[in-house]
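Take a look at the following structure, please.
Every protein chain but one is kept in place in this view of the complex.
Our next item is chain A:
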Amino acid sequence: MKLHHFLPLVALGLVSCATPKNTPPASASQPGAAAKAPASGGTDALDDYGDTVVVSDPLEGLNRATFAFNDKFYKWVMTPISKTYTTIFPKPVRKSIDNAYENVKFPVRFVNSGLQGKFGRAGKEAQKFGVNTVAGVGGLFKVSDKIDSLKDVPAEDTGQTLATWGMGHGPYIVVPVMGPTTLREAVGSGGDYVLNPINWGFVFTGDADDWAWIPPTGNTIRAMPGQLDLYKEATANAIDPYTAVRSTYIQNRNAAAEQ
């Protein structure tokens, strides 16, 4: 397998399934939005939101081994790449690169809003894309953050669409390099991959010309600092980092699907 075929897969995992996303809440104010699980016996009457978030983890032994591998991989391979990137590019430049990649991902959010019947939200996504592309100079500046009606539109993706359609998570899986996912979210990531224009070089031309690997590889690298920060945050003060990441991932995805 050629390396440049592998890199976009890494990008896909990092960007769309590995870790929490910035999906600010519109309707996340319901009690217990984050932790829905059968009550396992509370210690008091107000205990319902402390329940353990449940996901089936039949592959836990293998998952833990992969998790341990990933931990080293993030530390020894990805952190140096990420550090090199952050050293070369100053923060405002990185922010603009992030903004541009997120802006280009518009079809993922637009199509999935539509597939969930959230047409108002799809409309707002279109407005956001328009504003950020035109006033934000091709998406380099996130002008929509200054517009009240557009600043907190929850970002939809294919995993959330499948959840809305009634599909459960299925088993929890830790994928080498990419990190945590579930069967449903992995299928969702496949959908996001196809819908994301940065991968269209591969998607539409099959065995692509050499230029096709540039946008997804760029995406992988630009997303690394943020993804590594999230990973560090989820594990830094954990009792058991494996369980902490699993709980963080599942709660985050459940909350995103409910919005």
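The rule is simple: a residue touches a chain if its C-beta (ideal position, glycine included) is under 8 Å from a C-beta of that chain, and two chains touch if they have at least 3 such contacts; residues count from 1.
To be clear about the criterion, contacts and distances are computed from a predicted model.
K.L.:
Out of "FdrA protein", "ABC transporter substrate-binding protein", "Indolepyruvate ferredoxin oxidoreductase beta subunit" or "Transglutaminase-like domain-containing protein", flag the one the UniProt entry gives for the chain missing from this complex.
P.N.:
"ABC transporter substrate-binding protein"
K.L.:
Kindly state which of the options A:Ser82, A:Asn132 or A:Asn254 is in contact with the chain not pictured.
P.N.:
For the chain that is not drawn, the touching residue is A:Asn254.
K.L.:
Have a look at A:Thr79, A:Thr133, A:Thr164 or A:Thr243 and name the one touching the chain we're not showing.
P.N.:
The missing chain is touched by A:Thr243.
K.L.:
What residue numbers in chain A mark contact with the hidden partner chain?
P.N.:
20-25, 28-35, 40-44, 46-47, 49-53, 95, 145, 151-152, 233, 236-240, 243-244, 246-248, 251-256
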